[in-house]
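Here it is: the structure, laid out below.
A single protein chain has been omitted; all remaining protein chains appear in their positions.
So that you can tell them apart, the chains are marked A and B in the order they are listed, and the count of residues begins at 1 in each.
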Amino acid sequence: MTALPPALIHVRRGMVTLFARRFLDHRLAVASAVVLALLALLAVAAPVAEWALGVDANAVSLAARFLPPSATHPLGTDELGRDLLARLLYGGRVSLIVGLAAALASAVIGTVIGLAAGYYGGKLDIVLMRLTDGVIALPLLPLLIVLAAVDLTKIGLPEALARDADVSLYRMVAIIALVSWTTVARLVRGATLSVREREFVLAATACGAGPLRIMTVHILPNVVSPIIVATTLSVGNVILLESVLSFLGLGIQPPIASWGNMLTGAQELIWSAPELVFWPGALIFLTVIAFNFLGDGLQDALDPRAIAR
Amino acid sequence: MNGTPLLRVEGLTRHFPLGHGLFGRRAGRVHALTELSFTLATGRTLALVGESGCGKTTAARAIAGLYRPDAGRVLFKGSDLAGLPRRARKDARRAMQMVFQDPFGSLNPRLTVGAIVGEPLVIHRVGTRAERRARVDDVMRGVGLDPRDGQRYPHEFSGGQRQRIAIARALVIEPDLIIADEPLSALDVSIQSQVLNLMKDLQEARGLAFLFITHDLAVVDTFADEVAVMYLGRLVELAPRDRLFAAPRHPYTRTLMAAVPVPGRGKRAPGSIPAGEVPSPITPPPGCPFHPRCPRALPVCRAEMPELEDDGGGSFVACHNPEPPPAFMPAGNIR
Partner (left out) sequence: MTRYIIQRLGESAVVIALMSFLIYALIGLMPGDPIDLMISSDPRLTPADAARLRAVYGLDRPLLERYLSWAVAALGGDFGNSRLHVRPVLDVMPTFLLNTVKLMGLSFVISVTVAIPAGVYAAARQNSRFDHIVNLLCFAGISVPVFWLALMLIIVFSVMIPILPASGVGSIGGGGVWDAVRHLVLPVTTLTIFSIGSYTRFVRAAMIEVLRQDYIRTALAKGAGRARVIWVHALRNAMIPVVTVVALSFGTLLSGALITETMFAYPGMGKLIYDSIMGNDYNMALVTLLFATAVTLAANLLADIAYAWLDPRISYGGSEGVRP
């Protein structure tokens, strides 16, 4: 890059600083970013923690059930004698991965739908927006329960694959993405409608650029802010959905730990070991609220005029 | 002059529908452009002038094929763009490039200047990557920009520099026609003349034709071969430059010239600044659109729309009661 004249460096930096300053003003968002970074770090470090403590997150030991917190088990053990801390860390891994993956997948779906509806307009727009409104209007949880309960062997998947625990992960991502793209689609459509009228889009059309090029090269880069905001906000929702489905036994399947499925047997534990009930839910709560604050802060910083959700 | 003209516009009309009114009634149409016709030959410049809101941008965009016309057609090198299959239309677009009014809005803020200038080459798959780079550097130098600035983003440049970028983008693919929609209006006066000289030089060097849109008659005077005057979406006078300046025939042209001092033409042309407001293009007045403000209006002007007619001296004027023709013809109009 060529050296910029000082005045121009100032302009460039000015925009970045403005964003940074508005974001840093949002103290909750900054705190949330820190919390999320820590959680991600801990989730990544789960095997390290396991090794350091000398425990195995999946090793069942009936002799070690409901142990109180100790040096080896900082948070004690669960009803099957597994180390609670190690399981929480692994559970965080799953919740974060599923949350981010499903949010990204829904961002992709929503972006494609929003771009097409906003750019082409007319009949396609009407159809796509009716579809979006329709999905928003549905009672999603009951339908998700049905989707999650579908027997994969009945749609031709081999038995072994259908029962595989890893497949339950992909499946969660897929069905959650299928219902969570609506926010992104609406925001992208709105932004596309206004960018579409900007002169540089007309200029590209006048040059002979086709719809695909217009949408990907000219509109998409100018609608990233709403995509980022909507995606961040939807991570929280996605994690909530994953946790409730896993809690109901329809999501992530044991032995893979997720914060949701760690609570599956919780109703029996409320008398004997309430602290086992507390931790997984508290972590879901913390993660979701952090993503929501982060999204809120990004929204304020990227587009101060947008009204709150 | 024989053969097909470079650009021929025939009865081009665009009336924007207004949004739906209550209970689905149509609330009306904006008569932005009505029956525009003219021809433009290779290597020449036609200036389209008129007050803000008279439909100049609409005309430019309809000619460039960005708006679907409600009536009329645009023949570019003899073929109707709207009737061409997609591929051929894309090829035709190669030879017709556009410079927009707003140098701040017409450059994608997320692309580097190099990518913006080189985009027509990418779209039309011209050359290899290296060849395209070389071409972009060339053109940037040609418009007085440093090729090293290709790495930077539009917001780092001033308005004049941006308009140069936009001109470089229009030139890079070596078109035959450039439609320039008030390319100077967003610029400082000092920079205006720079950019104008640049365009003049390019025209001489490459035989480019310009459809040059402006509301500034001083600019018209230095650059145009012919002038088309628009009022409320309609062409009211079309004449060779010197003739128009020497003896405007439409009362509107006259008042327009009275409103703007033209340097180098001595004192202002006689006439009065038009009284009253420009009527709304949603409900244009019956008859001649200019009659409510016209000092020479006759009763017939209220009822009948005057046709654009050849006055026999190279001018076309749409007026029931035009100013008298000049006593002698200035030499400039003889082709």
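What we mean here is this: contacts are C-beta pairs under 8 Å (C-beta built on N, C-alpha and C of every residue); 3 or more make two chains touch, one makes a residue touch a chain.
Here the structure is a predicted model, which is why all the values come from computation and not from measurement.
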item	value
In subunit A, positions touching the absent partner	28, 126, 129-130, 133-134, 136-143, 145-147, 149-151, 154-155, 236, 240, 243-244, 247-248, 263, 266-267, 270-271, 274, 277-278, 280-282, 284-285, 288-289, 292-293, 296, 307-309
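In the analysis below, only the chains that are shown with their structure count from here on.
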item	value
Touching residues on subunit A, where the partner in the complex is subunit B	1-2, 4, 8, 11-12, 15, 198-200, 202-210, 213, 217-218, 221-222
Interfacial residue positions of subunit B with respect to subunit A in the complex	61, 64-66, 89-90, 93-94, 96-98, 100-102, 105-111, 119-120, 123-124, 148-149, 151-152, 155-156, 166, 169, 173
